[in-house]
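Just one protein chain is left out here, and the rest sit where they should.
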Amino acid sequence: MRIEAIRESAGLTKPFLEQFLNYVLNLLQGNFGNSLSSGRKVWSMISAAAPVSFQLGLCAIILTALIAIPLGLIAGLNQNSKLDYTILGSALFLWAIPPYVAGPLLMVGFLLVLPGINMPYGWGGIFDAKIILPLIVLSFQPIALIVRQTRAAVIEVLSEDFVRTARAKGVPETLVALKHILRPVLTPVVTQLGLIMITIVNGAIFVELVFGLPGLGRLTVQALTNSDYPVILAITLIGSFLVMFSNLIVDVLYPLLDPRAADSMKGR
Amino acid sequence: MTSVPLSAPLPEDPPVSLWRDAWQRLVRNKLAVVGLAMVLILAFAAAFGPMLTPYDFLSQDLDARNLAPSLTHLFGTDDLGRDVFSRVLYGSRTAFLVAVVVTAIAVLIGTTLGAIAGFFGGFADRLIMWFTDMTMSVPNLLLVVVINASLKTPLSQWMEAQYLATLNPIFRETVWIDFILVFGSMALISWPPYARLVRAQVLSIRSRPYITAARALGLTNRIILTRYVVPNAIGPLIVSVSAGLGTAMVLESAFSFLGVGVNPPTPSWGNMISDGLRVWQHYPHLLAAPAIVLGLATVAFSFLGDGLNDALNPRGSK
Partner (left out) sequence: MTERLLEVKDLRIEIDTRRGPATIVDGINLHVDAGETLGIVGESGCGKSLTMLSLLRLLPNKIRVAGGSAAFQGSDLLKLSPRELRETRGGKIGFVFQDPMTSLNPVMRIGDQLSEPLIHHRGMSKADARKRAGELLRLVGIPGAEARLDAYPHELSGGMRQRVMIGIGLACEPDLLIADEPTTALDVTIQAQIVDLVKDLRKRLGMSVVWITHDLALIAGLADRICVLYAGTVVEDAPAEQLFAGPAHPYTRGLLASIPRMGGAETERLASIGGTPPEPGRRPPGCPFAPRCALAEDICRQVVPKLASMQGGSAAHRVACHVTSRALEAA
């Protein structure tokens, strides 16, 4: 039978453990196997799609940091004010709207303003204006996450004695905020990088689908529709690797941000 | 003989007034009250909604396709002439069912593993925590997809075999496969926060001097667990569960959106959104109705979760 032949050639008739070992051995040689649906090498499919996703993700992280940290700082410094409630409420709202809801809705809005001329659909490179909308949608949830983290950290630092010392020294309020509050706040916030990566990898699946971007996310969805396991597995491995890599970066950065950690590491 | 006074400072369970205080803090928080009200309405809709609607969520009316919202069809009808309002209501049942079952399984797995790690320490602790960290550091959507994809074929084969062996039609219901796969794979990624929480509680309570003293006198793990760990962990656990329910709802709709969750014709907000996405230029209500309801549901849980956090951990956590 044909199916049997395919199973045979794909090695699926061998015992599970042997299949697994073969897969791992191949992986170690940089061989992700072949796609079940197209027969192409998984690796070449991924290397075609990855640059799109990586550029998108990197820009989303930068956008998140630039927007969320200042907003969180402002909210925390004005705790329980109208401004704080507005920022916090918007963050809760953004956090609750999944990208597959935000994307289409924003696209509708976009169409209403600029009918049909420049649909933000498809990939024209990272410097193409079409990328703005997907980038914003992809950043919504990470922004919400970091705004809340930053705000909570600011409120905690505000009650620290050393902030009072800074004020008692006559340091101007803006510099108190930047040097004595923001600086210590960055330490716990940066440790959230891994969490942000997870949010972005998840979000990219939907954003790329909705906006027709040829990245790893859309590849995932196509692979899902075709039950293309080798591709799904390869993308999952890459995603996990990315998250672990970000956590590694955090571990390397942490002593630079917190001298106490640097010392305890030297001591080890 | 030296005796450790057993009547010595063994603190009681959190006193009733603590809960009353927490409740008062909660109801003073306007956002939390709004969230709580919305969650209750949704829960009511999930429980009784499908009985109250004039249309069946499956009944098609090919003469009334893609109707705009009106008084007869509050949210309009879809491309098969099905009443969207009824389908959204039924979708809330799907969402709640998945959220509650998944969270229940996850809490069960998480607290068990967390308690084991905390009580036994050593190798068991390291192994469980390694597992927890691993699970948390994999993008959860992808992990569910992998679990789901790798379980689907064996499970349907097994069901088919069972049907052939028993001819029991229950094994023909593919809906069950969907639910088992969705429940299973989602629960398998949702337990780590609960494990961490319970482990931390166990460790902090075990290290208290009065417990050490009492252990010397034969206080069993079971008593420590029921008298000390559970009452102390219940507050943070409630907060986590509230957040977990919201997350599980979003996950369910995400998978249904991607076509690996609950499959048509069972209505799920996720697959309704994905259907709506294909025609939103012409019939925006088909996208808007489920999208807005899903948005409201997640906002409600996140308001409630935040309020609970403030009410139950007044000193500010995280």
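For clarity, chains are labelled A and B in written order, and residue numbers in each chain start from 1.
One rule holds for everything that comes next: a residue touches a chain if its C-beta (ideal position, glycine included) is under 8 Å from a C-beta of that chain, and two chains touch if they have at least 3 such contacts.
Bear in mind the structure is a predicted one, so any value in this text is a computation, not a measurement.
The chain that is not displayed touches the following shown chains in the complete assembly: A.
Contact with the undisplayed chain is limited, among A:E18, A:D128, A:E160 or A:D251, to A:E160.
As for the chain not pictured, it touches chain A at residues 159-162, 164-172, 175, 179-180, 183-184, 187, 257-260, 263.
The definition used in the following text is that only the chains that are shown with their structure count from here on.
The centroid of the Cα atoms in chain A and the matching centroid in chain B are 23 Å apart. Those residues of chain B that touch chain A in the complex are listed here as 31, 137-143, 145-146, 149-150, 152, 246, 250, 253-254, 257-260, 273-274, 276-277, 280-281, 284, 287-288, 291, 294-295, 298-299, 301-303, 306, 316, 318. By the touch criterion stated above, chain A contacts chain B in their complex at residues 89, 92-93, 95-98, 100-101, 104-105, 108, 111, 149, 152, 155-156, 194, 197-198, 201-202, 205-206, 210, 220-221, 224-225, 227, 229, 232-233, 235-236, 239-240, 243-244, 247.
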